[in-house]
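Quick one: this structure, given as structure tokens, is what I'll be asking you about.
Heads up, this is only part of the complex; the chains shown haven't been moved.
Letters A, B and C mark the chains as written, and numbering starts fresh at 1 in each.
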Amino acid sequence: MCRFVPFAERDAHSMAKLKQFSREYKEKDTVINIGDITIGAKSKVIIAGPCAIESREQLLAAARIVMQGGADIFRGGAFKPRTSPYDFQGLNEKGLEYLAEVRDVTGMKVITEVIETTAVHVVEQYVDILQVGSRNMQNFPLLKAVGRSTKPVVLKRGMAATLDEWLLAAEYILYEGNQQVILCERGIRTFERYTRYTMDLSSIPVLKKLSHLPVIVDPSHATGQHELVSPMAMAALVSGADGLMLEVHPNPSEALCDGPQSLDSAEYIPLMYQLKKLEKFLHEVNSKKCYEETVVATISN
Amino acid sequence: MCRFVPFAERDAHSMAKLKQFSREYKEKDTVINIGDITIGAKSKVIIAGPCAIESREQLLAAARIVMQGGADIFRGGAFKPRTSPYDFQGLNEKGLEYLAEVRDVTGMKVITEVIETTAVHVVEQYVDILQVGSRNMQNFPLLKAVGRSTKPVVLKRGMAATLDEWLLAAEYILYEGNQQVILCERGIRTFERYTRYTMDLSSIPVLKKLSHLPVIVDPSHATGQHELVSPMAMAALVSGADGLMLEVHPNPSEALCDGPQSLDSAEYIPLMYQLKKLEKFLHEVNSKKCYEETVVATISN
Amino acid sequence: MCRFVPFAERDAHSMAKLKQFSREYKEKDTVINIGDITIGAKSKVIIAGPCAIESREQLLAAARIVMQGGADIFRGGAFKPRTSPYDFQGLNEKGLEYLAEVRDVTGMKVITEVIETTAVHVVEQYVDILQVGSRNMQNFPLLKAVGRSTKPVVLKRGMAATLDEWLLAAEYILYEGNQQVILCERGIRTFERYTRYTMDLSSIPVLKKLSHLPVIVDPSHATGQHELVSPMAMAALVSGADGLMLEVHPNPSEALCDGPQSLDSAEYIPLMYQLKKLEKFLHEVNSKKCYEETVVATISN
């Protein structure tokens, strides 16, 4: 009698061939340089800003807060993928102009999401980093298009994507020649209802074993609740993430998109202060000196 | 003390506004006519064919089997969204030509997946129905593009999409003016590993309550296992589906894509014969005469 | 560099050893006889009754309806596992007495859930079949206790149990010497919110391949919505289930437990009539004569 084979067993074989994302292909961590910012190196990168670009005033107000907190990169969505066609769909190219203005005024690097192959060329003229959102993680023409861009790409995890599928989506970008891929964990869909998604922090150390690519975390989308962003942002760095993406809005209660998960300045500024303390702590703990202390402590115990 | 609100409670509000997909908007079932075929009316529609168009020979061989079984519409993928960039990506426009040839030779209507907005115009010249795949269910520019087409659209459920999200994706197409949307259940992602996805058949009667749109089921992708296709195809029709989408390949063991879930002629032909018997049975059971018998039986008991 | 192994790959090995539940151990279907009723043979078994035994009057009223519809076995919960301690917890032994009275009066066999090892001995004196509920699928002392009983056991699937885990839970019962195990699919927990659980009908043909044990389906708990019970009950039989477990209540709106998923007589009686027609249809379709017709039809096509 022939054994009925679980689909999962067959599926595992797709990972057999050597992939460019893998540690087997490239052992050393990929470090991405954007001006004076590095992603994937020792220091943690913070990307912050509003979900959607709503107006010039809103964007400049958000940028002021974000810069004050000391984030490295400013985010803002010009093209918004929204569940319902009746929701605000973004300012499109006008939004890109405002974003460029923020860059000029503040000196911060900027990132925005691109949702269409035909828009990649326009978007990359305005921004320093392209983002591919969760809903497009397996939009393969889009992956190929950003794979031909010279700009780094933040690739968000699909809400039901396994780590293998996510890494293979990254492979599409690498395969086209763009080596600057940053993975961004943003929560997976589960049965739990208090949070918008379930933030899968154990994915961080797993990805670090499987791949040389930098990994950041978006606790705003993962939790969907601004009260949860601070503890989860801290936990993400501790789990080994190379940085964070945070939603910050000058007035969350009037946001056109994802207000409930956005930090206002009263939440964002203290969080940034704590993140810097945490980063310093993590450097110490992971330092050679600390390691030696640990060894001594272990032996003497 | 202020109560912490589950995300799920906030989320529910997004369905409040009247939507075009809803029974409240249009009470009567939408029926789509394509030549002499109707989808959403009494008779069940069967779409069948290979996952990918691999060659002219393979496609014609598949078409011969599919026609022999009596399916209404022939399917075949010219543009293939594949998890890995190293997998076969489709024959592209050459594939569309072969598909058109099948239509000319057999008289069957044809359907193919479109994965890019820029390709919609070309694809709709070759086929009778456009398909939007699971991975693109929330590719909003693509939904808008097919919403401006004159061809009917099969919209597959995203692998982690709630029914609300799926219906709102359909709303994007309706909102652009295309009223010919067919929903296609194809399984959701769960923890179970024997099947590729978990086929959610209870979605069929729920969708029938919420919406006037036709609903079909793809048991091939849902299960990922050819041995499971026949029982699940039968169960889908019984649960109220308006039709089926089946993967059929002349030689599944040599298929370039999804062979293990494809039926060969020895499985497909008997299934089609049984489906026709089942359809006849369902007509009888749902007939006025049968209802009256039931009432009599109930009273006399 | 050493590859990081997915947990799922390690996990697969636990199924290697030959198990008593498997087709490899026993190829022929297990058929369970309870008086003149058989479970796992050709004819489908219907178990019906209220979720909870609330009073003698309610139980007798339910039994009258259930018997009128022609179900084989009557169900009613005396010990109720409830999510909250403030919910009705059952009538306990008083409930068992009412159940025994139903058996005496109607001649129907009866089944009830047992939730504690110490209660097995008492419960088996009152009922014909023991039920182990979803929440206790991995209550191993309870599995061992019912494994030492002489009464057949309905083992419900845990809400997050893989098929392997469920079968291994059945193995605990078989291992103790009780060969009369009936598996009952009742839905798994997923992200979908319209239904209480997601009814996994593809589990039926998979179980039939892996195991010789009979499999039934509970569409009431799976969907949580009485409007969905009829289509899902029909679909379950078509997918290959050996029977059904249905919740029936004389007055669902006043039920102390799970009213919204209970059928009243106006829903139950016509469903039973249709199920009988469906059963007859399935016998015909699976008959030798029909198979020969199919072959002829295939060849002549």
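Here is the rule we use: a contact is a pair of C-beta atoms (placed from the backbone, for glycine too) under 8 Å apart; a residue touches a chain by one contact, two chains touch by 3 or more.
All figures in this text were calculated on a predicted structure; none of them were measured in a lab.
S.K.: In total, how many chains does the complex have, if 3 are shown?
M.R.: 4
Here is the rule we go by: only the chains that are shown with their structure count from here on.
S.K.: Looking at C-alpha means, what's the farthest chain from subunit B?
M.R.: The most distant chain relative to subunit B turns out to be A.
S.K.: Given that subunit B and subunit C are copies of one sequence and touch, is their interface built from the same residue numbers on both sides (over half shared) or different ones?
M.R.: Homomeric contact, same residues on both sides for the most part.
S.K.: Subunit A and subunit C are the same sequence; what rotation (0 to 180°, nearest 5) superposes their CA atoms?
M.R.: Rounded to 5 degrees, the superposing rotation is 180 degrees.
S.K.: With centres defined from CA atoms, tell me which chain sits nearest the overall protein centre.
M.R.: B
S.K.: Need the CA-centroid distance for the pair subunit B / subunit C, whole Å please.
M.R.: 30
S.K.: Centroid from C-alpha atoms only, then distance subunit A to subunit C, rounded to Å. What do you get?
M.R.: 45
S.K.: Show the residues in subunit B shared as contacts by 2 or more other chains, in ascending order.
M.R.: Subunit B, residues with two or more chain partners: 8, 160, 193-195, 227.
S.K.: Quick check: in the complex, which residue numbers of subunit C touch subunit A?
M.R.: 1, 3-4, 6, 8-9, 12, 23-24, 27, 189-191, 206, 209-210
S.K.: Within their complex, state which residues of subunit A touch subunit B.
M.R.: 4, 6-11, 14, 17, 81-87, 115-118, 135-136, 138-141, 158-160, 165, 168-169, 171-172, 175, 189, 193-196, 224-225, 227, 260
S.K.: Which part of subunit B faces subunit C closely enough to touch in the complex?
M.R.: Answer in residue numbers: 8, 68-69, 160, 162-164, 188, 190-195, 198-206, 209, 222-223, 227-228, 231-232, 234-236, 238-240, 269-270, 273-274, 277-278, 281, 284-285, 290, 293-295, 297-298, 301.
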